[in-house]
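Every protein chain but one is kept in place in this view of the complex.
As written, the chain order gives the labels A and B, with residue 1 at the start of each chain.
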């Protein structure tokens, strides 16, 4: 994916100063960019970087005139930061949907349908009766089980495993190594100390615009569906247990775990390494601090929680500050006890 | 996998009321079941659900007569709940062992043997001198290294990686993305600040009836074997380090970690995100609460632990309740200090 400086300038409606034929294939910071990178100069106080920059091109503000000789070609626009961000997004889109066609060998089962614009990487596996929308990208070594449905413009990176009956929406991104639809962890204790498997017959439903990081796991429901609502963002190495529901636009950071049948509301923020006990409800707009453990249902919207087990964030901070002074507190109590003990004998006699 | 209502009725020894030719391919809850699902009505107080249910069939008690017109066909049996559970288990078995034969391309090395009834998915890899029992299912993109042994009726889901020399028993289930037999984390510090690799030459032994979730890791032993005993149930994203032994029928929840050479007893329950320090012994029937950290050997059977580092669960709850009141405690101590300070001058003179 390579563009000339002139091509980029015309995409941005900008004007080229310098060599327009240079080839650009990446974006970078002005201080570290190389000859095939484009960067931007928005804040005049960083102008000095321009004079030493090795960038192939730099986006600058209309009217800007370099005070010395410079290496980069310039593209002059009304708002360099906005133009650069636009470029960043377009470039990212292009890169993300660049792959097309079918590499061999790859596998597709009976009665499966794929839309136009698909990429099926080598060693990718699509089972039977799978329905895949337009412009979907299935990277190498990915596995899509039987009866799965995937919407348009979704990207499944290398080595993702999607169990049968999973439903994935449109405009989703699922990173490598993530597993969707594995059996929920359900075992019934028997009298002899062994466990009997509780059959897991449900599935996972992932709605539109969901992003999922790498090596995350979402288990299928025992019956019914584990559901990840529209716009949810899941980071890496997260555990989502059977029958969980994660509400619209909720963000979950890496290594957090949500136990079976918990319902997390909309627009929540769950920080890294958080644990949520099974069967709880978490109200909308709840924020949970890193490494916290949620052990009871949260009914009030917009609260912040910390600790394991967690309670109100502000109280936790105060409590933890007191905790750090505990050894002093013990000393102060001992000193006071001593003081009271040393009260005159006449008083002590009165005590009992 | 599809059965007619009549076929299911004869499996259950039940009697059909209504259309016996309907095709059923899944099980569901009476309130959400669709036309190809079967459900059950056990408790009469849920009878109303029946009259709006869209289920293809419902299992009900002998003698039951619907008071209104209903959509589902009925299968009348002695004990609807037991019949449904039976159906659930049989259906789950059927589904789990449904795949058979060899999809192409797949790889099998020299001198490897597989039993009858095997499924080898496309892009599955079986190394050299591997021994695989009857009715084993190796899903697509799974990797089985050289000299591995796998017992009968074991299921290896898509993208599982099993390193060479691993021994896996019968009736095991290993979910996608799990890695078994990777090198233990052993590095000897050198004088210059670098680390030297300690060669990891052992293997992993997984006994019969073990279930392992998705994206879990079990490292091989430095020498000898990391051992997962009969009937152990491991959830997703668990870390089992080198030379660990997990005792019979122990259950470990998601994201827990067991460090090198620790020995966990039989019938223990290790909750989510627990950490266990290396080289410890954990007595049989120990329960460890979520997010706890075990830092010393537990010798007494049947105890419950909480906290990081963990101590007795009951004491922890009491201590944590006191912890939550720490800011009040500080205030109370200050008030008392003040009170003692304000004792009449005559007393204070006596103090020292």
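FYI, contacts are C-beta pairs under 8 Å (C-beta built on N, C-alpha and C of every residue); 3 or more make two chains touch, one makes a residue touch a chain.
Remember, predicted model here, so these are calculated numbers, not experimental data.
The chain not shown here is touched by just one of A:11, A:173 or A:280, and that residue is A:173.
Only one of B:125, B:157 or B:305 touches the absent chain when the whole complex is considered: B:125. In the full complex, subunit B touches the omitted chain through residues 105, 107, 123, 125, 141, 143, 145, 159, 161, 163, 177, 179, 182-183, 185, 187, 193-195, 197, 199-201, 215-217, 219, 223-224, 237, 239, 241, 255, 257, 259, 273, 275, 277, 291, 293, 308-309, 311, 315, 318-319, 322-323, 325-326, 329, 332-333, 336, 339-340, 342-344, 347.
Although one chain is not shown, part of subunit A still touches it, namely residues 26-29, 32, 88-89, 91-92, 95, 103, 105, 121-123, 139-141, 157-159, 173, 175-177, 209, 211, 213-215, 231, 233, 235-237, 248-249, 251, 253-255, 266-267, 272-273, 290-291, 308, 320, 323-324, 326-327, 329-330, 333, 336-337, 340, 343, 347, 350-352.
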